[in-house]
Structures are given as C-alpha cells and as structure tokens.
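Structure first, then comments.
What you see is the complex with one protein chain gone and the rest in place.
To keep things simple, chains are lettered A, B and C as they appear, and every chain counts its residues starting from 1.
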C-alpha cells in the first residue's frame, strides 16, 4: 500500500469512522499556542501544509482553489470594494487574494492567534507572498467578535475564514445567528460576507446546511457554493451573503469580464466555468439545504463532533 | 482520532503517499477470484461497499451519485436508446440505471468476472435492485474486447465501467485508442460511449486527461465531466463520447424535460443543475486537459502506478 | 511498508500513543455481547485470534505460550491438585492445560459471558481441543465474585484469566485486595492462585507491580514471572500466589521431572529453562516491584487507562 520511503504519516480525522493519511516529508514547525495545536508540515503529496488542532487548513499545491474560491466570488459581487476584513485567515493567503483587487484600499485581518500568524509569515512565504507587508494590510490579534462589537468601521467585504468549533467554547460564538447579525451590521449597504462553511460530503451535510440556514435568517441573499479541496479529501462548502447582490445572477461573460478588469495577474482556479461549477449545487445537496431548519444561536451553538 | 468501538479498518491507497481509512463494521464476503481480490464490506460511514483489488468500487450510501452520473448524461444525449451494453459493471447498478429508461429493449452486460457478479447478486440487492432479473438483461462472462471483436451487434450506448489497470496485463488493453475505436465501430451512427475515467484531484490528473485525449482521437465529440464520490475521497472524472451529439449543448430546461419524460422514478443526483455542475470543469482541470498530448495505445498502454 | 494484498487491518491500542497493527485475513465472528464487543479474526501473522473490546486475548500461533505459562507453574507447585477453578478463560485453552494433569478430577470454569464462550466453542476448536466436553469440566456463566462468596467448595488451584478493567465498573472488583482475599479463603490450605497480571513493558509497569503488591497483602508467597506473547507485541506478567509453596525454589531437575510425571503429552513452551527464564525477572522490573506501594482495594480500584 505504502511507499517504503514513507515512515511518518499524518492522520486526519474526517469523522470518528473515517480518516485520511498523508506521508510526511518533514515537520517545519510545531507548537502549542495559547489557542490551539499548530503544525506546519511538508506533505509528500501537497507540499507545505498548515495544520491546526489536527486539521489541515491549506496546502501549497491546492490552496489556490481554497483561497480563490473563498475570496473572489464575494468580491466580484460587490460594485467597488474598498475596505475588506478577514476574520481568521492565518496563512495570509486570504489577504493575498483580496489584495489582488486594486480597488481595495484597506485589508484588515483579525486573527486571535498571533503565534500562528508569526509562524505562517516565517515558514509559508509561498502562501502569503508578501501580503503581510502590503501597505494596505493591517493585522490585529484580537477576538473578532469583541472587535466587531466595538468598532465603528464599516466594510465592503468581510471574509470569515475560521475552523469549525470542535468543542464548546468561545469559537462556537463565531458561528451563530448573533455573530452573523453583527457582521451584517458592520457591512456597508452593498457589503458582502463570504465564508467557508464546512464539508459537503454525503452523510455529513449538517454543518454546511445549518450554517446556510442560519445566515438566511440574517441576510436576504445567501448563495451557497462548493469546491473540492484535494488535501481535505472531501468537497467543501462556502457561501456568499449580501443584502441584495447575488453572484448566481452574473452571466459567464460578466464573470470573465469582471475577473479580467478587476483582478491583477491570472487566476488558477476561478473563472466563469468554475463559477458555474461551484454555484450549481448537485440535487442531493440542494435537497439537504431545503430540509434543514436548524438556526444556530449563541444559546444553541453547533459543534462538529 | 478514532472511535474506540472501531478496531477494524480498511485502508485504501490513493497514491503511494496518501491514503484513506474506513472503519469496517463487518466483512460480508471475501474471495480471490480468477481475476482479482474481491470483498464486500460493510463500512461504518457508507454501508455496504464493493472492493476490488483494494479499491472501493461503490458504496451503498453514495453509489447513486456514481451510477446516475455514469449512465444518464450519455443516455439523455441519445435520441432514442434501445440497445445498451455495459462493459464491467459488476454490482448491477449500472444496469439498473440503464433499465430505468423504458425505451431500452436490450441491456447486455459483459463482465469477465463471474464470481464477482454472483457475489454482488447475492449480497448487494440494494445496488442491483433486481436488474439482473429484468427480461431485457443479458449477462455474459467474457473478455469484452474479444466479444466486441466478433459480435455483429450494434449498440446505442456502450458504458465502460472498468477499474483502471494497476499493472501490465490484459486489462490495459481496455483503455487504449484501439479499444475505443472498436467500441466506436460497434455503435450505431448516433450511438454514445460513456465511461468512468479516473480521479481528478490536484496533482493526479494524468490518467483522466490521457483518457480524454485518447478518446478524442476516435470520437469527434468528447465531453468530460466530474462528480465527487465521497467514499473514494477524491473527485472523479467521466466522459461522454459521440459521433455528434453533445450533452454540453443541452439547456437546463431540456435536461429536466428529458429526465421527466424518459426516466422512471425520481433521480437522487442528476438534474439540470447537477448537469451544469458536472460539465463545467474548473479552470485548472481544463488547463490540464488542454496540455495533455498523450494518446494511449495497445503498444504504449497506461498503468496507474 | 505493507503487503498490497492486505487491505483490512486490526488496530490494537497499547497506550494512547502506541499501537499495533495486524493484517486481517477474515472475520470469523463479530458480536456485541451483553458484556463486551467480541470478535474472532483470522490474522495473517497469527491465525485465529479472540479479541474482546479491541484487545487480543490469544492467537492460534502463540496461545501455547500464554496458556502453558498461565497454568503449569501454579499446578506444578501444588503437591496433588484435584479441584481447579478458572475465572474467565473464554477460549477453553486454560481448561485444556489444566485437564492435561490427570490428577485433576474437577475443572470448574466461571465466565460471565456465555456468548463469548459459545462462539469460542464453535469457532476455536484449535484452542479448546474438546476441553468443554471433558467429563471433569463444568462451565458456569455467573459473576465470579458472587459465585465465590456463596460457594462452600474449596479448590486446589484458582486461575484468574481476566482482562484488565478499561473503565470503572464491576470488572474492577475482580482486581482488588478484597477479591484476592476471597480467593485465598476458597483455596485449600496448600491451594494456589495463578493469574495473568498485565504488560511488563518499559514505562507501563504500574498495573503489574500494583497487582503483585496487592496480592502480597493477602498471600505469604507471591512469585511474579514474565513471558513474551508475540501477538500482544509486549512482554506479559503473571504471578503464582500461595500460602507456602514457591515455584522459584524448584530446581531445574524437579521442574522437568514434575512435567514428565504429571502432564499428559508434550509441552511446547514450559520446561525447566523456560521456568528459569520466566521467574528470573530483569533488574529494572524487580526495581519497579520493590518501589511499588499501591494496594488496590474495592474503594480505590485500578483502571487501565
């Protein structure tokens, strides 16, 4: 089964009865931060990868899929985004994609875990590509919810790039109706929220569909979409939420023109066909979205078991 | 990481440096047939699963995605399919989906491995659902290439539902330009070939793109598409090949009308949005397809390492 | 690393940070009994194996080491054993070794789990070799502690062949000073207790040494010894306890003469040299025994984490 040169393996749990194995080339960094267990590994199949609490966040070889998919559909649905905020986003690659839009004048990243960000700065230049040094960037190490509660700033885009909560605790409060309401209230009238929203594999759609259902309580437009991140070994859900504009109404031509006119450099993943692929959800996923009636609240938070 | 009640695990190799683990509930059947190692397992996450030479072929919980995706795009691209042939297709679920089209009058399955078919008949009624007993069905245990070479029959649809060759040998000759030429010559003028064509994950696109390139040597229309099969833990490629008709030219309305008018019962996976999802290949996959220039021939066959 | 023909594996936890993997040939039986999860597997390296709650109890290829080692040192230290009791002992191989002593007139086995015993009778004839049908054998499915409390019978040998408790519960009460006191009181004046006493690997000596310390509270003679059971992947501790006789005082000649004169058939494992090997504990284990001062009681039971 296994390459005899590969003795060290990283195991990632999908669920209690399923998992994925990656041969490790080397461990670049490993630390228990104030908030989580962090590792930067070099994987034989995917190059460098950031792992938090045992879950791969992104890998060198396919992070372009994750980060282009997370950022551009939302930004392209906004008429002229200038002020963007990233909640989480440790590696700096979410920042990087935002900064490819020359209309952006300010990119604020609020990631509570300074140590993770420092290690990513140092060890993952392939991912951030200098985004932390862009004059438009500001990084705060603060609780995002507390920050949003007290700020008077308003944003054109807020990207929620957080890992799902694995146990009860403050992280749960970043996945509730109350939190999404707070985000909505910190957006400009045409502002957009975009987020990663958990796996979409058969039998494990509960997190994704509950998040979509919850955001629908707060935003009039919620456009769920899906990509496949190879190193996660599962398909992955995202959503764009807004007070009006809807990426699903953009024609293929519009998408390609927006990309050509508004994004610096060439994208590797996103274009009009990828857009059609991602926003056209297969029937069984749409069914699961329709059936879901759970709204996640501070009082009844959701935990990924 | 792992449920303490789960002691037995099935390991599936993705590549030499990556793999997927499934907790086993029980082993339903296990045999070394004349051609391959066969097992029918009950997996904790996916129910019953057919495993050939250590590779999951299909699982109870998501085989609807694989088999609807394999069969319907091709059949719906044909004006009035009556005679269908399946090459491989052990579980009988490919037959099952074909037989949902009332226009079908004959469904011939040629699977060389009688023992696998017998075990599937017995242990996987959830998959075949009686397809082997349909009066339109005929099953032959023969080498598909030899059969096609000598038959005078012509088919409206030929579905190639074979596992990729893992080592040199006769299985390799079912993935070559010569074999696809033979299939083409056994199709009616408006006949369609459809096939599963290997994984489409980042870094492992060689098999899929070479197959597509090879089929393009033989068929004027080749429409590659993609699904995600959860139990495989990778996205999966397919293609429809024809002498003229192209499913990518069907409108959403046409697809839904064809499904409503031509297929008995309700589908779980395929509809117009799934069609859009599947045939809209992400940019990086289209790039890889464009770059691929390898044509697989009997003399230079392709082996999945 | 792994034979490509081996897709199914059994994982056995040694500790939370160490484990052992066995390729599975087939699953012979699998059941959740009233008391535990039970499986009879055929392992590629060891033949048939009984697994309870995810722990291998014995395997066809090396159970002779475990069962000869468990039974004979104690029996050979008794002048003329006639009445023996086994507590636990599901496979029947402990009975089998006891019955090889023609002086034995009664062999009572008290194993609470009837279903395990029935499955072993049916699927593990290589282990019990007819011991359940010997006219001297009686099997009761009862709580051993309750049975001992009310019985008026006295035994020459009591063999404790139980798995270590993995969680709080009634099984804990079979590893306490009170329970060993009860056993002592059900032995004849020259009666012997013998038991398996957990792993003896470096860093994991706590269970073994605490058990030895506890039994020393109750019996004047406690002779700990050690074997290596290959399928457990760790060395394994046992002990003989008595009111006077001590196997460590037997000369090599005595041991061999006792075996020759008192045991039917030839042993595969135990003889005078094995006796010297087993009762000569390496220095670091003797040190750990000396340092241990924990006495396990009903009020403060020991759980193997």
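Assume a residue touches a chain if its C-beta (ideal position, glycine included) is under 8 Å from a C-beta of that chain, and two chains touch if they have at least 3 such contacts.
Predicted model, so just to flag it, every value in this text is computed and none were measured.
Touch with the chain that is not drawn comes from one residue among C:28, C:140 or C:267, which is C:267.
For chain A, the residues touching the chain absent from view are 2, 4-5, 7-12, 24, 26-27, 30, 37, 39, 41, 51, 54. Residues of chain C in contact with the chain left out of this view: 1-3, 6, 11, 13-23, 43-46, 54, 61-62, 64-65, 201-203, 226-228, 230-231, 233-235, 267-271, 273-274, 276-278, 280-284, 286.
Please note the rule applied: only the chains that are shown with their structure count from here on.
Least-squares overlay of CA atoms from chain B onto chain C yields a rotation of 180° to the nearest 5. Taken over every residue number at the interface, the positions common to chain A and chain B amount to over half, indicating a same-residue contact. Our note on geometry: chain B versus chain C, Cα centroid distance of 53 Å, whole angstroms.
Averaged C-alpha coordinates give centres for chain A and chain B that are 33 Å from one another.
Within chain A, residues 1-2, 6 each touch two or more of the remaining chains.
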